[in-house]
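Before any comments, here is the structure.
Heads up, one of the protein chains got dropped from this complex, but the rest are sitting where they should.
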Amino acid sequence: MKTGSRMMKTVQCFVMIVCLCGCMNSRELNELGIVMGVGIDKGDESGTVRITAQVVKAGEIASTGKNSGGIGGKAYVNFTDTGNTVFSAVRDITTQSSRKLYFPHNQVLILGRSAAEDGVTKYLDFFMRDPETRLNVYILVADGSAEDALATDPQLEKIPASAISKLVEGEAKSTSQAMAVELKDFKDSLMVKTNAPVAPIVEISDDGEKKTAKINGTAVFKGDKMVGALDKTEGRGLLWVLGKVEGGIIETTSSQGNPVSLEIVRAKGKFSPELVDGKVKITITISEEGNIGEEAGTENLTALPEVAFLEKQKGEVIKNEVTAAIKKAQELHADIFGFGESIHHKYPEEWKAMKDQWDELFSEIEVEVKVEAKLRLSGRISAPAVPK
Amino acid sequence: MRLEKGVITNTQLMFLILSFMEFMVMSVNFVYSICGADAWIAVLAAYAVTMLVAVGYAAIAKSYPGKNLVEINDVVFGPYLGKLFSALYLWFFFEYMIHIAYYFNSFWLTYIMTETPRAVFVILLIFVCAAAVRSGIEVIARCSMVFAIMVPIMAVFAAALLLKDMKLFHFLPILDLPPKDFIQSVHIILTIQFCDIVVLLMILPYAEDNNKIRKPLLIAVSLGAALLLFTVLMSTAVLGARMNNSTSVTFAITREIDVAKVLTRLDVLIAITLLITVFVKVAVFYYATVLGLAQIFKLRSYKPLIVPVGILAIAISANLYPSDMEQVYCARYIWPFNASLFEFILPAITLIAIGVRSLTGSKKERNG
Partner (left out) sequence: MINYLKKVIRFRKRKKNSGKERPEARQETDAAFFGELENDLGLLRGAIAESSDLIIRTFIFGRQIKAAIIYIDGLTDKELISETILKPLMYRTDGNPLPEKVDLEYVRAELLFTGSIDTKKSLKDVVSHILSGDTALLMDGAAEALVISLRGWKTRGIQEPQTESVVRGPREGFSETLRINTSLLRRKIKNPDLKFETVTIGERTHTDVCIAYIDNLAKPELIEEIKRRLNKIEIDGILESGYIEQYIEDAPYSIFSTVSNSEKPDKVAAKMLEGRAAILVDGTPFVLTVPMVFVESFQSEEDYYSRPFFASAIRLLRFIAFLISILAPALYVALSTFHQELIPTPLLLSMAAAHEGVPFPALIEALVMLLFFEILKEAGVRLPRPIGQAVSIVGALVIGEAAVSAGLIGAPMVIVVAVTAVSSFTIPAQTDSGTIMRFVLLLLAGLMGGFGISIGLFAILIHMASLRSFGIPYLMPLVPFDRSGFKDTFIRAPLRSMTKRPRGMATDEIRRRNASSPSRQKEEPPKVSSSEDSG
């Protein structure tokens, strides 16, 4: 055989292999049902689960607005179905949806309250195992049902799921009163026995015309069941300890008793355990910097004694928030901070003995909170705009 | 008659060895569920042992410059026993090649293109490797120079993007393992990751300067170990406890990369790295198998054997294990012992035989 014709035959074989086998995984863009949000609720019958998938309508999303939705032109569709397991419900949705669901761009995973209290591991396994889903979705607990949460009005965004995910991010950055939890962090906490996972709570408020979503509070899980919630103050207390506060306002009063709002610019927090006489002592060190944001009174807050006073007040507020968070956690017997793990890291030998009683030991630990709060800038004006 | 007329420089040899070893960055997954966060210690221990072993391999190669493994076996053990040993080695190389091809296939099937028929990736991979093998060792060496540089760059790039996700406490507590698990993981890393460089005994003679083989070999092993250590440290720092139930840790890491929401979803980095490293590995094993077979059967050229070996490889590797879980089980519990035979025991016997021969040889000289 001449080289030329042999090469032709090789090329033919190659082309055949590639052509015949390759196309199976190809999906055109207009065959995808891009899922932006998933809601998990406990099904009506016991042992079932109801899944809501929010799918984007790509045509309506076009930002040039050629076919601008107009009145009631929603850019998304919510599909709901019930099944015995999450995967079976998801697959069942294809009987309703004209396109196969496509998960890699999912933004939020909302657990309805009923599902959260039922134990979430069985619901989350699908999202951890399937190669399409990703671990950086935000996980939230809905105040009512996840289905309702996904049906709220997106207000400034086009799709409720992306609105909620932006709410979570914004919340963590601007007010830091609830933690933004991604599935990977949730999974990390789930895998450690003594840690208690948390997730922000999304509240659905109905003012008659439309429903809107709001982030309010943090849900606390023990094992994989939701056992309670932290309110805004306690939520921020948790964030202080973990060092995840990125912004927010501390409301306190000046030396004259007038309300003052101090803006948090940056904060650091860490904790370390110590074993004192067989008892656990946790030292939490928080350092914070902030600016004067607003004052309601007339005194000049930039006077140095005022500044010192405000710093002390700030420190008190932070300390109170942290203490409140610890108290609530101890009430719920849930180690949301990860104190147990830190003891494991530092004292592995002693931890082996303490591990199993950690639930009770957690309520008896001694906590010392050291706060260092500083006030740096006063904004554009020093004294308020009042006559001298 | 020399079947391979190509010559590669010592620098090219070093890069070839380095890129050959880079596959271990991906295959180290098998170890994580046994030793968890202490994988890096296991890597260091394995590296120490490997240096000794590499010196042994270099000694074998140096004592018969210009002869590759098959020829050495013929000389040291005599024609019949030597051919038997060579055949065993070749079977080992072929097996290794199939296993890696299977791993490659299942990786793509699991993570990236899940609905393609099972054998497609293997077919195309073997195709491309066959083209490389056909062009000779020089071409493989040249391509591997490019790849040897790309993989560390990607690793460093990924690490740079993941700096903010690394948490040192993921390493604690240190050495919380039962010693049995630790030894097992060291054994696994040793046999799967490091010591498959025994196949290089087939290629070392084609380097330019046969007397200075030890240096490029050791340098390459050290660089490879450094790369592996770097990757393991990075994986542990980023993932922590989650490593224990991931089926592919390196993949899980790249999914974590999320810088300013722009540089996100860089899974393709891993896919490309895998492709590159598997390519070099399979090409080298393929080449060694084909060359060795040609030498055993005293053929004039190894080229006619490329296609049959390739087809065999495709056919077997597509269905090597009934399921991925079986492969993981085999990699952890069975393969290390199988590989130890060829990577440690047989070369050790060869070294001893060489030593005995040189002693008796010099005795003969002194007497006769």
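As written, the chain order gives the labels A and B, with residue 1 at the start of each chain.
Everything below uses one rule, namely that contacts are C-beta pairs under 8 Å (C-beta built on N, C-alpha and C of every residue); 3 or more make two chains touch, one makes a residue touch a chain.
This one's a predicted model, so the numbers in the text were calculated from it and none came from an experiment.
Student: From the list B:75, B:112 or B:218, pick the residue that touches the absent chain.
Tutor: Spelled out, the listed residue whose C-beta touches the missing chain is B:112.
Student: If I consider the whole complex, including the chain that's not displayed, which of A:59, A:119 or A:379 touches that chain?
Tutor: If we include the chain that is not displayed, A:59 is the one touching it.
Student: Hey, which of B:38, B:267 or B:343 is the one touching the hidden chain?
Tutor: Spelled out, the listed residue whose C-beta touches the missing chain is B:267.
Student: Take the complete complex as the reference. Which residues in chain B touch the chain that isn't displayed?
Tutor: Against the missing chain, chain B presents residues 9, 11-12, 108, 112-113, 120-121, 124-125, 127-128, 131-132, 135-136, 138-139, 142-143, 145-146, 261-262, 264-268, 271-272, 275, 279.
Student: Determine and list the chain A residues touching the chain excluded from the picture.
Tutor: Answer for chain A: residues 4, 7, 18-19, 22-23, 25-30, 32, 34, 56, 58-59, 61-63, 102, 104-105, 107, 132, 134 touch the chain left out.
Heads up, the rule we're going with is that only the chains that are shown with their structure count from here on.
Student: As a quick test, compute the distance in whole Å between the mean CA positions of chain A and chain B.
Tutor: A distance of 42 Å separates the two centres.
Student: Over in the complex, which chain B residues touch chain A? Could you list them?
Tutor: 110-111, 113-117, 120, 123-124, 127, 169, 172-173, 176, 240-242, 244-245, 252, 255-256, 258, 265
Student: Of all residues in chain A, which touch chain B in the complex?
Tutor: These residues of chain A touch chain B: 14, 17-18, 21-22, 24-25, 104, 131, 134-136, 184, 187-188, 191-192, 342, 344-346, 348.
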